[in-house]
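Can you keep this structure in mind? I'll have questions shortly.
Shown here: the complex without one of its protein chains, the others still in place.
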Amino acid sequence: MYTPQSGDFKLVTDRNIALDENFSSQGYWKGVAVHFFRNKFAVTGLILVSLIILFAVFAPIVSNYAYDQIVSVTDTSGKEIIAKSLEPQFGDGSAQNFFADRTFIFGTDDMGRDLWTRTWHGARVSLIIAFVAIFIDMLIGTSYGLISGYFGGFVDHVLQRFIEIAGSIPTLVIISILAIFMEKGIGLVIASLLITEWIPMSKIARAECLKLKEREYVLASRTLGAGSFHIIFKQILPNTIGPIITQVMFSIPVAIFTEAFLSFVGVGIVLPQCSIGSLIEAGFNNITILPYQILPPICVLAILMLGFNLIGDGLREALAPKIEDM
Amino acid sequence: MKKIFMAALLLVTMIFAGCGGSDSAGGDKKLSVMLGSNVVSLDSAQATDVASFEVIADCIDGLMQLDADGKAIPALAESYDVSADGKTYTFHLREAKWANGDPVTAEDFVFAWRRHCKSSAEYSYIMGDTVACVKNADAVIKGGDPKTLGVSAPDPKTFVVELDAPVSFFPALMAFPTFYPINEKFYNSLAEGSYGTSPETFLSNGAFMLASYVPGAANIQLKKNDSYWDAAKVSINDWQYQVVTSSDNALTSFKNGTLNVVNIGGNQVAHVNQDAELAKNLKTFSSGLLNYLSFNQDPKNHHAGALANANLRLAISNAIDRESLVDNYVMNGAKATYTAVPIDFAPNAKTGKFFAEDQKQFSDVVSFNVSKAQEFLSKAKSELGKDSFELNLIFSNDGDANTKIVQAIKSQVEENLPGVMIKLQPMPKAEYLSNITSNSYDIALVDWVPDYNDPMTFLTLWTTTGSEIAEHWSNADYDKIISDCSTGHLAEDYDARWSALYDAEKILLDNAVIAPLFTSASAVLISPNVEGIEYHVAGISRVFKNVKLK
Partner (left out) sequence: MSKYIAKRILMSVLTLFVITFVLFVLIRIMPGDPFPVERMSAEMILQKREELGLNKPILIQFADYMTLLASGSFGNGTSLYNGAPIKPILTACLINSFKIGVLSILFGTVVGLAIGIVAALNRGKFLDGFCTLVSILGVCIPSYVFMIFLQYFFSYKIPFFPYFFDPSNFMASSIMPALSLSLFAVSTIARFTRNEMLEVINSDYVKLAESKGLYGFELIRRHVLRNALIPIVTVLAPLVVSLLTGAMVIEKIYGINGVGKLMVDAIAGQGVDYNYVLALSIVFSALYIGAMLVLDILYGIIDPRIRLTTKEG
């Protein structure tokens, strides 16, 4: 009788697989896209986020002023003065206009800097922070969750204990300890986001993995001799992408929010750099007397949050169209 | 579902049980005063901040008090005698009572003074040889026997203090909380560490007593102390402090009548000035607080000790437009300052002129002059053989004003001095202090609150062994002048001391050890119906004892 040996089967990597082009073009992702774009809310969200990103990328480049430039203007008596705390104005050349030659779409802040440029520069900084942080979170959180879920047992137990401990330490404590070892600024904010935000990501990945690892195709490739890491990253990971992307869409607003909170409390961005959070903080100090200063950053923040949440919701429904639409 | 709802209802009822029923204390007639920060401690041995000192002074009287003009007048001491050599003060106490009925005795002072020396508290230094010069105080602070402190109570109404050297401003110092009495019997009846943590554990002998207080309270209620020796002069009964940290909140709460006395920031001042009706309530008081840049001159400093070069320091000091700083960014009545002692501070006892009256005195080394600054810079560049300097500027980020000032300085210095780059490093107060005391900074924005009304409260900062904010600068001539003036032969000669202090200041500024920026002020809105708040530049900043409500 023949006893099965480990060398009997060899795993064929996906290099030489003949794909059914016709069927795959009808694929899963196409369905998701169709569902997604049919959802009015999701499309609105996508448009809002794209608009903000466009402005954040191009507005500071096109602007006449640098984000940290203290602008001087000539007043009616011909004296050079610092253009601080000016309400929004458009230099139209008319005689009544106080500083006819200058345009400040959002006005200027109390240091005499153009708020239009600062708002979009701030949005850019906030977005960069959020994207970088969440991208790395996705890498760490997903691997952690998948490994924990796949191996189960002792490994899972230890890893989950660690999460429980890490998750029980208040964020502010972690950040202030971090602030000692790192220079304040973008790096610090990203690092603190990294430490706190990967946990929900890993929980989702673990839950998905627990579901998927019992599936037949996983069993099949294990029988065929595939290694654990091959199964985790080549077979399970691609199938968890949906929920993870959805989680990313919800994590980005949390990251932007956290950055805003950190800058508001005073451990975030270092001036004269700015972010949405530091702009809100600056505006808050003068909210009743110079209300126009706080409005642009708050609006940008709200639009970004709204946009990402709508996209997230849309994606979730598109990925799991279980209800009625089916 | 019904059960859950009932449980929720029950919970809400429980939460609010006992919370209702209070009338909202007929708003208009009550004095409500803004405090800019929390009270740290009502124990005068532990207090370190302006807010704590103010509330302690509301409730406890010392030997002396300051009148509206800042002159020392008798409080618990009815009178005092000074020995011919100026080294022994004998205070004769008046008949006064603690709020629990005990008489205030000289023993209460002896107890408190020994305690304040012993407890290695931040303010114990004020008893020592740099300030009050109480005999043996330094030894006691270092752990010596408190009984050796130069204070005694020959009888319950006589309190004798021996000094190491004559101190010209000693009577005025007696108005500072570190020199206030504590009722020994009452203190010993309390659990360890609980003194001054609630109305029950705090005993007053002054104009007011606590009605409600917990540590960290945002709201502190006070009431009149009927057993106060001067109670006839106190006309307000119930009043309160409210901690407000945002100056925008301060303005709105003043506008809607929630608070009667508030401090506001620069932007708010500009806003108030546009409103004639509101502007009538605006007053500005000089606070005697000097803002300056401290240069770390340690040659081993991580930026290759560039700041050890005097010309670089002079260049920076002369590249800053202090008037623009004050007019555009501070805006609350602060005054640009070109001396190491702030403006409107330390009047000469004989002429009445303020120490820093002449702001042009050192204009050859401290001024705003771009071409001169650039000359200094080119000298520095050739001496150091370097073309560009990157310097860190650290500051404590607990105030909006600081943030604006440093940004303006950065922009001015970088524009006026090509090659000098300034990197801003905001940090929480504790970390900031740890950096400046451990000498790990290049430039620091410092604001120093004077403890007593004499130039010495500033000038001792820069001696070799002076405060912990050491610029790592040492000058034997400077040290000698300061020690001669505090305990040496100049201590006895008022005029010679005064002019010697100017010599010291000249050494300091010629070397640009610091770059003075401005003297702070507070812009205050006071309701028209509130009269008689006394503002002081040193020690207790506000006194409410003589306030009258119309």
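By written order: A and B. Residues from 1 in each chain.
By our rule, a residue touches a chain if its C-beta (ideal position, glycine included) is under 8 Å from a C-beta of that chain, and two chains touch if they have at least 3 such contacts.
Since the model is a prediction, treat every value here as computed from it, not as a measurement.
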Hidden-chain contact residue, picked from the options B:Lys142, B:Lys233 or B:Lys548: B:Lys142
Chain not shown, touching residues in chain A: 41, 161, 164-165, 167-173, 176-177, 180, 253, 257, 260-261, 264-267, 280, 284, 287-288, 298, 301-302, 305-306, 309-310, 313, 322-324
Missing-partner contacts on chain B, residue numbers: 1, 8, 11-12, 15-16, 19-20, 22, 24-25, 37-38, 40-41, 43, 46-49, 120, 122-125, 141-143, 193-194, 196-197, 212, 214-219, 242-246, 249, 252-253, 255-256, 258, 398, 428-431, 433-434, 437, 451, 465, 467-469
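Rule of thumb we're sticking to: only the chains that are shown with their structure count from here on.
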Residue ranges of chain B in contact with chain A within the complex: 246-248, 251-252, 265-268, 270-271, 324, 328-329, 397-398, 400, 403-404, 406-408, 410-411, 424-428, 431
Contact set on chain A toward chain B in their complex: 68, 70, 82, 84-85, 110-112, 176, 179-180, 183-184, 266-267, 270-272, 284-290
